[in-house]
Structure formats: C-alpha cells, structure tokens
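All protein chains but one are shown at their positions in the complex.
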Amino acid sequence: MGRKLLLEHINVPGINTFDVYRQQGGYRAVEKALKTLSPEAIVEEVKKSGLRGRGGAGFPTGMKWSFLAKPEGKARYLVCNADESEPGTFKDRYLMTYIPHLLIEGMIVSSFALGAAVSYIYVRGEMMPQIRILERAIAEAKNAGFLGKNILGSGYDLELYVQPGGGAYICGEETALIESLEGKRGNPRIKPPFPAISGLYGCPTVVNNVESIAAVVPIINDGGEEYAKVGIGRSTGTKLISAGGNLAKPGVYEIELGLPVEEFIYSEEYCGGIANGKRLKAVVAGGSSVPVLPANLILKTVNGEKRLMSYESLADGGFVSGSMMGSGGFIAFDEDQCMVRNTWNFSRFYHHESCGQCSPCREGTGWMEKVLHRIEYGHGKYSDIDLLVDVSRKIEGNTICPLGDAAAWPVASAIRHFRDEFEWHITHPAEAVKRNFGLAHYADPLPPVAEPA
Amino acid sequence: MSDKVKVTIDGITVEVEPGISILNAARQIGGDVVPPAMCYYSKLEGSGGKCRTCLVKVSKGSEKDPRPMPKLVASCRTNVMDGMEVQNITSPEVVEARKGVVEILLINHPLDCPICDQAGECHLQDLAFEHGSEATRYEFERRTFDRIDIGDKIQLHMTRCILCYRCVYTADQITNNRVHGVLGRGDASEISTYIEKAIDNDFSGNVIDVCPVGALTDRTFRFKNRVWFTKPVDAHRDCPTCSGKVTLWYKGADVLRVTARKDQFGEAEEFICNTCRFDTKQTGDWVIEGPRNISNNSVISANHYETLRPLPVVQNNALLQEANKEQFERATKF
C-alpha cells in the first residue's frame, strides 16, 4: 500500500463534517502554523517539500509563493483554482465533495503564509453541489473559530469566500480565472505582468490548484523534508490521479509519485486492469491536453525502462515518445476505441472552449475540428493529415495562453502515434464509419533500440 | 541620456526610452523592421496582443539576462530591455509563424474586397499581400453574419471582422458610454449591441477609423467611390468638440468623406467628432491646408499627383517619356 497523505481518512464516515475531520487530526496544521510558524517559515517548508503545482503545469508551489510581491498598503490575495474542467480530471470534485475541510484547512494555512486577509475559492459553476458543501464547511470552520477575526487568538484575520464560475474551461487558466472573478469575460491576460505582481484587482495574487493547497496540510503537519521523502526525484509527495475511460475500476486514487504505470493500471489496489477483459490501446496520462501515447510507449520508455507515474518519467522522450503528468487525468482506451473519433472529440472540446481572443486559437481550433470531422465521417483526403499537423504547429506557441498548445498537442500526438489509423480512415471511408481500426500493434512491446554501429 | 536602453532589431541598434514595447522601438527605426499590427493601437490603452501578427523572436533577453525567450512574443505587448536583441524579418521562424497567422485570419474572412469600402486602405489586405499565400487550404463554409446598421451613420459588417477589440476600447476610452461589445465565445464571438441599439455619441464615428478592416464603415460614404479614386486633403475647422483637424477625401469638387488624419502606421493622429466627420461636408466648412501625403506603398497614392514619379525604366528611355508626357504634365500642373 502506498502512503496516503490527502485521502488517509477518506473512508471515515462523516469525514465531510467539521467534527469528524477534527477528531481525525484535522486543523492541526492551522494550529501549528498560526501558533508556532512565521509566514516566511511556511513558505520555506513548502519550498523544501518540493511540491509542484497539481493543476497541470507542475511549477514549484514554494517558488511561486516566493515571487509574490509585497508592496506596502496593498492587499494580497490567494485564489484557489477549483475550475476543474480538463477532460479526464475529476480529482478536485472528489476532494471537495468528500473531504472539503482539507481544502479549507489548506486555504487558511496558505493564506496566512501569503498574508492574504481575503481569499477566494473559484469553483466552476457546474459544481453547484460542491459549492454548497464548501459553503457549509466554511460556516462550520468559522463557527469553530478557524476563520474570521483573530483566528485562534493569533491576531490573524481571514475571510474565505466561494465564487462560482459560469461555465468556461478557459477560466482554469490563472489570469482568465482572475478576470472571471472580477466579473468579466474569461479572456486570459497578456503576461507580463504576472499575477504575483498584479493579479486580482491589480493586487499581488497567487492562484493555486485545489490539490496543491490541500497538500500544504501534510507538509505543515509533517514538515517539508518529510513530504519530500515520499515520491521519486523531483516528483515529491503524492498525487491524486483521476482514472477514467475503459478501466475496470475507474475513480480517484492517491498514489506515491514514482509508481510504475503498469502497476497503476493492472494492480488490484488501483485500476484493476482494463474493463471487460479487453486490451489496452492507448493512454492519455495527464488530462486531454497532453500527448496521447500508445500502450507500448506508456508502459515502457523507448529505452525499455519502466515508465513511472512521475513528472520526469512521463515526460521521458519529450513529445516524440513521451507525454506529461499534467493534471493527472488518466484516460485509458481499450482496443475497440477509435483514435480518430476521440481526437475529433477533443478537438471539438477545444474549439468550443476557445475564448476567441487571439486569432490562431479562435480560428485554428475550429479548422482542426472540421478537418477531423471530415476524416472521421469518411470524407477525408490524404493531404488532410499533413494539413492538421501544419495547422497545429501554427497554433502551438503562438497564442496568448496555453489553450492553443493544449488544443494542438492531442492532434499532433494522435497523428504521430496513430497515423496508420488516420490513413485507414481515408482509404477505407465506408468501413471507417462502421467499425473500428482495432488494436494494430500499438500494444506490442517495442523492439529493443539497436546499438549504433 | 543614460536612462535610454539599447535594443537591436534585425541587426539595427536603436536607443529608446525604457519601458516601451518592441513594436514601438521598431517603429522608431521604421521601414521593413516594423512588425505589422492589426489589433494594437498606440492611442488605446490595453489594446494589442490579440491578433498575433506582430510576433517576433527575442534571441537575447537583455544584457543582464541574455537567455532568449522560449516562445515568439507579441512585440506590441513585450517591453524592451537594455541589450535586447530581436529578430523580425530576419528570423525564418517569425516569417513562418506570421504567414500562419495571416492564413488563419483569412479562413473566415469573406474576401469581398471588390465590394468592400475599406479596400485600398485595409490593413488586412496589405497584410495578406505581404505575408499571405496565394491560395487558402480552408475548404469549409465561412462564417457569416447579417449586416447591421448601428445608427444611421455606421454600418457593422461582422463577417469581415477580425476581432481586434479596437472599437471596444475606443468606445470605452473615447466615448462616455459603450453600447457595443464582444459577445459570444471562440469563433462564434461577434461585435454586437446584443439588442438593437444605435451607437449614438459625439465620438462614436472613430470606431470606423480604428477598424483595421471593413467591418465598421461609414454609411455616408457607402458605395460612393473607391478610396483610390478620391484625393485626400488636410483641412481644419474651429470645432467646439474636437481638434477639428481632419482629412477630406475629394472627388472632383465634392467632399465624399471626412476622416481623422492617419499616420504612417494607419493610426488616427487625433480623434475627431461626429459633426466634423458626418455633418460638415462642404469645402466652405473647412480651411484647406494642402494635399495629404500618402505613403508610396499605398494603392491610394497610385492615383495621387504628388507621388507620381517616373519608374526607373521610364527615366532612361526617351520613347517611354514621350508616351507618358500627358501624365507628367498633369502632375506638374498641380
């Protein structure tokens, strides 16, 4: 059994209530932080822990915190990004539903560390039940004296509010989230200035993912160094993985970073293999934006090493033969899934969710979707495949925010690894609408790398 | 003096005020080094960064931190640092990316230049001419919208819009209330008032001047003439609302339209009021200053007496000079 730092008490009945959470040792981190630690010391602990942002980018959280500007007479804000909408990711919903106080506790400690007197949790509007749960949890914590004026007699005041979104994936981007929180359209801002200098209402702001903030709790309880002992290399600690798609036991799992992918998919402790006894065809390892990998490349790297669930190992091989940890949205495809159809589906998602502010993403995502739709429905041409690759390159890196990259990568990687399936759609249009291409040899082990003579 | 920072763009070094954008530094150099800008407008705060045509490569960040920037950056919204080195047309990567942006900007554009009043002074037309490819690879139906009259003076032809947001910033910053904005999302976004409303404001006509394409046009000039058949003349009048400094566009003795004076980058020098723009179209209303100088690169100048210069091939050939005699005489007479 791997260590559980966030979901240790998830099966305790009533853990979503303040009393049970407290009995299980909850809010110890708040007591420790407010009574014995200085804000700088907390930032230092988080730095030591090596915690990396759990929202997708994997930027070290402690470093992000230390960038926060501290001008005199200006408020500072902490905003929690709970706008979870990356296809394949549902860990934050799970965490907020079943153990909301972990997030509240993390918010209190983090706000104290950053010197924020008001903090917001921006939850996507569709998660109205989770908004109600959080509001209830905040009221409970406030009742118990963990929020409001002079928390635990430390002289520190904090108000915590839940803000609903309105239905837009782009608001998961931190500057778009800030815009949305200011009551505007969720158009990402042009950086610089970064939120750490000028964010919410023009004040220095830190935006962190739900899981990152929750992870601050074990870091403070056990110390940063202790946290850094879990995991592997620069991928420290545990990570919530949202396992979905054709798995026998989909759900949210807390893993120690460094767990072999094969073990995660096939062991009974985690996903229990592929549903209905089928074979694995492909995996999207970190939410829909990261490159998709065929089964043989997700289980082992091109060098024949076991691929591990860690930031480094998943990225091994770059975009040629690797992928990314992303937000931990693990989507498994069985042998009967059509990669073209799925790529079209993802492409439609990005087309629908593009904010429309900058031209390559606004026009390019729609173009890619239309071409993919044509291929999937048997009207494609050979030149369409190269066209898609070219359009994706025109978008990638040329947009204001990473949504352009996120839209380009799945298309480019699907063509890179499953080009024969795209070609089959073009050469067999009638068959392609009736049946799937199948497994081909995507699941066969890779031939060993030949030694250069 | 020592406050100035040194920046090198395409190998040309220039000393500029710290804190200005790469684009504005390039504009101080001028010529081919200046990246095209479809959405940036120096007089509108917050504009820029959206169209991505002004992308450049920063090959050296600054003297202090010489690392290159990892991605191409929008030159209109990236500030210069001391010792920065920028590549614009000398970087194949930039040229390629810009070509891509132009292609993408055009996939949903109707390309109806033959019936568009903006043709001849359209930035998208220039951009496509300079950086576009001869054919599009887009084979789907283009996005269309209905034409809308916003009030009796301005027409909105959303199909042509490239969503530069300039008109929105103009309404926000130049006028005292904004009734139009960007509605919807993604490639379904549109400039609209949502419910039928007239844009009625002393300075609303400026949205026509800031529009880089033919999406917002002057209804009082609609289909009156092609811009390159009209002759621009600078004039002013004593206006209680604005500076009164305008360009009149003549066809024969008639003033067909009035616009703000546009500088070499196509930006209005000073915004003008609607009375000047729409309601004072008699020569007698104005004090004429003289012909407006139009860049040689513009199609407008092709028909413009002031810039009629014999081509090199004509200069050395007596026969051709004789053939063009009438043209030269007409030009000198003026």
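Chains: A and B, in written order; residue numbering restarts at 1 for each.
Methods note: a contact is a pair of C-beta atoms (placed from the backbone, for glycine too) under 8 Å apart; a residue touches a chain by one contact, two chains touch by 3 or more.
Heads up, the rule we're going with is that contacts and distances are computed from a predicted model.
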item: From "Trehalose transport system permease protein SugB", "Heme exporter protein B", "NADH-quinone oxidoreductase subunit NuoE" or "Cytochrome P450", the hidden chain's UniProt protein name; value: "NADH-quinone oxidoreductase subunit NuoE"
item: Residue, one of A:Glu84, A:Glu174 or A:Glu335, that touches the chain absent here; value: A:Glu84
item: Hidden partner chain, touching residue among A:Gly2, A:Gly115 or A:Gly167; value: A:Gly167
item: Which residue of A:Tyr27, A:Phe146 or A:Phe346 touches the chain not shown here; value: A:Phe346
item: Sole contact to the chain not displayed, among A:Pro13, A:Gly155 or A:Gly183; value: A:Gly183
item: Contacts of chain B with the absent chain, listed as residue ranges; value: 146, 148, 177-185, 192-196
item: Residues of chain A in contact with the chain not shown; value: 75, 84-90, 92-93, 97, 118, 120, 124-129, 132, 159, 161, 163-169, 180-186, 201, 242-246, 250-252, 288, 329, 331, 333-334, 337, 341-342, 345-346, 349, 352-353, 355
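Please note the rule applied: only the chains that are shown with their structure count from here on.
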item: Computed distance of Cα centres, chain B from chain A, in Å; value: 41
item: For the chain B and chain A complex, residues of the former touching the latter; value: 48-52, 55, 71-72, 74, 77, 97, 100-101, 103-105, 107-108, 137-138, 140, 162-163, 165, 182, 184-189
item: Interface residues, chain A side, partner chain B - complex; value: 168, 185, 190, 351-360, 362-367, 370, 387, 391, 393-395, 397-400
